[in-house]
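What follows is chain A.
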Amino acid sequence: MSLAEFFAMGGHAFYVWTSFGAVAAVMIINLIVPVVSHKKLLSELRRQASRKEGSTK
Partner candidate 1 sequence: MRKAFFALLGRDFTLAIRRPGEIVDAWMFFILIVCLFPLGTNPDDGLLTAFAPAIIWIAALLSTLLSLDRIFKSDFLDGSLEQLLLSPQPVAILVFAKVLVHWVSSGLLLILISPLMAIFLGLPTEAIPVLMLSLLLGTPVLSLVGAIAVALTVGLRGAGLLLPLLLLPLYTPVLIFGSHAVQAAATGMSAVGPLYLLGAILLLAVTLAPLAIAASLRISVE
Partner candidate 2 sequence: MKTWFHQWGSAPYFYGRASRWIPWLSLLALGTIAYGLVGGLVLAPVDYQQGQGYRIIFVHVPSAWMSMFIYTSMAFAAAIALIWRMKIAEVYISAAAPIGASFTFLALLTGSLWGKPMWGTYWVWDARLTSELILLFLYLGVIGLYSAIEDKRSAARAASVLALVGVVNIPIIHYSVEWWHTLHQGATITKFDKPSMDTAMLWPLLSMALGFTFYFGALVLVRMRVGLLQRERYSRWVSDMLNSGGSAS
């Protein structure tokens, strides 16, 4: 099977690759969003914690 044939998927390229692409995209976005928001939340909480310490001292 040549690479071109592989990508053509027997004429069903649009359907197959859209499916796989959509699945990959959704799964990756789903993973990135919470990881980023976790980082953000942690740094925000750290900032608040240090600010509070600073003000009590």
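Regarding selection, all candidates are chains of the complex that A comes from, given by their letters.
A few comments on the model shown:
By definition in this document, contacts are C-beta pairs under 8 Å (C-beta built on N, C-alpha and C of every residue); 3 or more make two chains touch, one makes a residue touch a chain; residues count from 1.
Given the structure is predicted, the values throughout are model-derived calculations rather than measurements.
The candidate list 1 or 2 contains one chain touching chain A in this complex, and it is 2. Every residue of chain A that touches candidate 2 in the complex is listed here, in rising order: 1, 6, 9-12, 15-16, 18-20, 22-23, 26-27, 30-31, 34-35, 37-39, 41-42, 45-46, 49.
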